[in-house]
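My questions all concern the structure below.
Partial complex: the chains shown occupy the same locations as in the complete assembly.
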Amino acid sequence: MDKHFARTEMLPPLAPPVTERGVVKWLRENLFSGPFNTILTLVALVVIYKLVSAALPWWLNSVWTAESLSQCREIVAATAGEGASGACWAMIRERWHQFIFGFYPPDLWWRPVLAFGLLIAALGPVLYSGQKRSLTILLGIVAAYLVVTLSLTGAPTGAFVAAAVVVVALFAAVQVAPGRMLLFTAIYPALCFWLLWGGSIWTPVVAMLGFVVMGVVYMALVGRFGPTASAIAGVVAAVLWWLFLDIPITQALADMIGGGLRSVESDEFGGFLLAITIGVTAISFSLPIGILLALGRQSDMLIVKTLCVGFIEFIRGVPLITLLFTASLLLQYFLPPGTNFDIILRVIILVTLFAAAYLAEVIRGGLAALPRGQYEAADALGLDYWRAQRLIILPQALKISIPAIVSTFIGLFKDTTLVAFVGLMDPLKGVTQIVRADINWKGIYWEPYIFVGAIFFVICFGMSRYSMYLERKLKTDHR
Amino acid sequence: MSEHAIDRSKMKVSDEVAIQISGMNKWYGTFHVLRDINMTVQRGERIVICGPSGSGKSTLIRCINRLEEHQQGQIVVDGTELTNDLKNIDKVRSEVGMVFQHFNLFPHLTILENCTLAPIWVRKVPKKEAEETAMHFLRKVKIPEQANKYPGQLSGGQQQRVAIARSLCMKPRIMLFDEPTSALDPEMIKEVLDTMIQLAEEGMTMLCVTHEMGFAQAVANRVIFMDQGQIVEQNEPKEFFNNPKSDRTKLFLSQILGH
Amino acid sequence: QATLEAVKARGELICGSNTGLTGFGAPDASGNWTGFDVDLCRALAAAIFGDATKVRFVPTTGETRFTALQSGEVDVLIRNSTWTYSRDTELALDFVAVNYYDGQGFMVKSDLGVSSAKELDGATVCIQTGTTTELNLADFFKQNNISYQPVTVADDSEAQRQYLAGACDAYTTDASGLAASRATMPDAANHIILPEIISKEPLGPVVRHGDNNWGDIVRWTYYALLIAEEKGITKANVEEVATSTADEEVKRLLGLSGDMGVKIGLDNAAFKNAIAAVGNYGEVFAANIGEGTAINLARGLNALWTQGGLQYAPPLR
Amino acid sequence: MAVASDVPKESFRLSMLIYDTRYRSVTIQVFVLILFALFLAWLLNNTANNLATRGKEFNFGFLWQRAGYDIGQALIPYTNDSTHFRALLVGLINTLVVAIIGCVLATVIGVVVGVLRLSKNWLVAGLMTVYVEMFRNVPLLLWILLSYVILSETTPQPRDFRVTDEMAAAGEAPAASMILWDSVAVTNRGTNIPSPLFDRGLGSADLGFMSVNLTTLAYILVIAGSVWVNRRILASARAQQEATGDRPVTWWKSILVLFGPVIALSVALGLHLEIPELRGFNFQGGILVAHSFTALVIALALYTAAFIAEIVRAGILAISRGQSEAAFALGLRPGRTMNLIILPQALRVIIPPLISQYLNLTKNTSLGIAVSYLDLRGTLGGITLNQTGRELECMLLMMLIYLTISLIISALMNFYNSTVQIKAR
């Protein structure tokens, strides 16, 4: 080609040569590019073959209906020949509800199911603040979920009506003022508590009134004494309310105007219901504590900072299991003589503290990611520390931290299995153990593990994927 | 600069003292960043501060609304001395508006929310009223139609104008500007300067760190030149540019006007 | 506060139970707890409230059981706990009775060719941790000057799995547990329980130290079941006996004369209710762990004293 | 020009405690401190009251009583006559052993998996993804239980190794055989590995408070010496490279120096292996590694490795493609590029999260409870607590020990981290 060259006719694109096309190329590039890769491929194939050939017959010989393990074994022997092994899923058929609900009364299953559905609705405003479309879709999903699960668990008509009312109200709220949905999120904990444990409606209402008292006291004093002092006064007032007024008022109200759900004791909780209850409660209560700890850790007040760092490092430095043992063995040493409350509650308290320490670190990351300019602009506008935190800093920091909070939650949720060691009925070890204590199922090993493991996988994998999606969305989101 | 001739009718300087700084010194650790600053700003004055990078201009301006603490001397803003007393600080900050180089808008709030936040929470203005005020100022900076967008959706020049509007919503008596145009593309600088000129025309007391000498000549009634933490020279713009006294000023002007 | 009052105020009895031990206490598919220990809890509830369902079971582990009792989380612990000196004294607990006389034994596969525990030199032995078992085991091998390799396991079903898989040569636990395990094995005939019983394991209900009245209630409810067996009173015939009996002790037992129940703060019909709820000791035994059940334990030491066993109730008067 | 009048120096007023920036933080801190002290006092008071009502006292004397139980895996001399304190030490060592081996294994697996996940090989990358997702999204407890069951269900019993006379006569092979040149036996009770024995061991020197095994000491010294010499060799190689440009071949020297002296010492001391042998019920001789240990290590390592793999992958991905392209364009080979360019940069990204994984693993060793591995929790927090009924003392002591371990690990790793970071910038 000479130095002066001008093309008159453009060349059309050509298809690549055979080696660059189709299956051959795919194989060559993805499996056999070079000797090392070929070896890897072969090794991988051998591994897959070994795994499949070891496990496949067992899966293929699965038995779905039997009364006991020995019957399972007989059926396997009859169909697949003597000495063959097979899975005995009949156990799951008979006992699945204990893995899911523990000993929760079957006629009340609709309550946790409803609480769980509303949880998703309550999470909506946190995940999609103010996004009408997403919130509407979410409510649609919740409604569909509730219709299906409520009818599956045989909920009474009242439950359907209540659920419908709540969902429709939320739907209306979303259309009119999406921000208002946060109100539902705020009252959800009380609602959830009431649905799960039942009892008088006044228990959660009066407990929530404590927060109202806190707010009222704060509002009344803030003008005169400034935010810090009035916040403290508010907290003190609320604590006094809970300590001294809560029970008598509840009692009085319950006597005057009854109404409530059948109460369910904590020890009837078990399986995934227990795991989710502990996980969700702990993570939601740990969020405010975690925020305070993170702010404390960022503070330039030495003592406050030291206390926060000390607390965080202590909790993060010891295994969760020792904290659980603390809940079951030591807490009663630390509390006034005679106090004695539910083991689940004690476990939740310790797990909450545990989660709070981890969340504090997560939120600290979010705080650190904010540019200094945001603090300065808030200062320059005359916002005080707490207002600046509440209006400017935390909304942004929390949004950045959502993916990390979700992974903390996943870790926590997996860790709820450890409550088995203090005698609670977690799905993995607790329920499995009582199932195996049944003479019919004594000696069954793999099936409950696989069943529980699969459910854990679905939940955790789903959540981690979702948080990755969220992370990507937040990154590109121009807001 | 601005297309229309600048209207100086309202740009009157009163006798009242807006800012009084005397014998002020500040250190960062052992580094003496501001040295014996003495300065009086009358109400209605428009002062431009210039000087080489690192000379302490930003620090000085940030001391005035106590984003930085000074260690010696006195700063009195609108009759309130800046001491450790939080009440005084709050008072001064609500009198003084500030515009930053990097806008520092709140990205999670809409433009309107950005503007109403401080009036509502600090001045306790009813939301409706705050929104009306905000729209008024947004109209003034010529972007009322963006009120419901988020800062991320605006160009730099628009963002800076929102930042100015946000400050104005607090109805400050003094405005501080810290290089408001230096993070902007050339086309956008003009929009922002126009807004500032408009402010000046309405008689706002302004302290402005900037290297836009055109702006200084057009609206300032005093130019302060700083170097190494000291006020080296101050004068009327005409005198300052045409007849600088100090060698350092001459050097600086030759560099900055050179290209 | 007295435990009885607390229980009455609460309206139900809280009974510390096992986290799941075949035959002695475990929930079934519908969540109902059944078992030998569980029935004693129910009898107690029946004695206090006249209603055997007013009882809640709190599963406790080896580590948490005594703390749960001490802290008042449970009212009484009925979960095969061995009565030992240090538990009785140092832990400030009271063992009020022995509802099952047990002893630690060994199970081996018959083809191991061992007929005495003393031949187990060098063997691998599976034990559960957190019990008295490991102390007894250590003492036994030391006394006989032979060595062993301990394999600690977390719970009974795990131990059984290990043993069946051949991961240990011998499995040691309370003889009742061994029998229960053996009964559920597919090839029960191939396993033998060695003759040596290397310890005394008196298992019984435990209450907090200091509340003697509560201890009396638990103790005498249990004895009531024993006396019932002695006197031939069963769940089925208790009403009938009540109308027809002439035996003074039976009358006292069933609340027909005297005020035995009232003396300990209960109803006079308390013991009758207990018997009516679960039957007498023999019935409870037979229904849960006795011969004829899958666990198939002989009465052995737990036979009434009249039949050569150790179960002996003091006179009810 | 109007001059502001001098503001008079104000005297101290009470409101300044809240409104003056100088005093405000002090006020708050004092307040917080008082609250904290009150809280602490409340806790201590409750504890004292509770102890009193239960007739207990806070006292660590029980640690010097006879423990009375046996521990399957004891790396320091221990019998059931030893004290509870010694049992604690045995447990602590067991914890540390699991943690250390677990960390090493997890790092190795994690790095390999992380790199393989980036492989162009679709099959391998897919397998690794499945592995990582499986392990990350299912509770660790399940993996521990599963690996324990797998280990004991898929391995032969000791008696399967037995060759009876009849079998010998018939020429039949036993059902199972030892591996690695008949030196290691994997049974369903554990893995029997050979133990080193010395004909001419150096014995041990008694220093009064503790005794030192001289043979071990000799090995440590020799190995330390070899490592030092090897470093000298590498340094001189580097010097030569700097001087002449040619890097001398050192690998054979290194091998010689690293292994020669150790082998020589072994020969001198008459090292031989005691091969486990089937006698009686069990393999005798050698060292028995119990399955509870192996299962715990495997599960911990695989579980943590899944997290480490993600960290490694992210670390490598964080280094832009441009870096390796620039290195290639300069003529560096892929291996060198990895060593000189990618790894030093990736390490800076990888190490901080790696530290927290090591911490997690160490804390997770406490799940050995699921397979009754007698670690610190199993001894001090398990059997000792159970036998003595001293839950307050045992739990506090146990938390204190775990906390100390955690703090030491994070301090060490942070130190290492800071050296890496300083080198880079």
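So that you can tell them apart, the chains are marked A, B, C and D in the order they are listed, and the count of residues begins at 1 in each.
Definition applied: a residue touches a chain if its C-beta (ideal position, glycine included) is under 8 Å from a C-beta of that chain, and two chains touch if they have at least 3 such contacts.
Everything quoted here is computed from the prediction, not taken from an experiment.
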Requested in this report: Treating the displayed chains as one copy of each kind, report how many of each the complete file contains.
Outcome: A x1, B x2, C x1, D x1
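Keep this in mind: only the chains that are shown with their structure count from here on.
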**Report entry** Geometric centre distance via CA averages, subunit C-subunit A, whole Å
**Finding:** 40
Report summary line: For the pair subunit A and subunit D, the C-alpha centroid-to-centroid distance in angstrom is 30
Requested in this report: Indicate the residues of subunit C shared as contacts by at least two other chains.
Outcome: 63, 67, 70, 161
**Report entry** subunit D, residues touching no fewer than two other chains
**Finding:** 18-19, 149, 153, 369-370, 391
Query raised in the report: Can you name every pair of chains that touch?
Result: A-B, A-C, A-D, B-D, C-D
Report task. Using the touch rule from the top, collect the residues of subunit A that touch subunit B in their complex. Result -> 371, 373-374, 376-377, 379-384, 387, 391-392, 395-396, 399, 478-479
Query raised in the report: Given the complex with subunit D, which residues does subunit C contribute to the contact?
Result: 62-63, 66-67, 70, 86-87, 90-92, 112, 120-124, 128-131, 134-135, 137-139, 142, 148-154, 158, 161-162, 165-169
Query - subunit A contact footprint on subunit C (complex, rising order) - result: 1, 18-23, 26-31, 56-61, 63-64, 67-68, 70-73, 155-157, 160-161, 164, 184, 186, 294-295
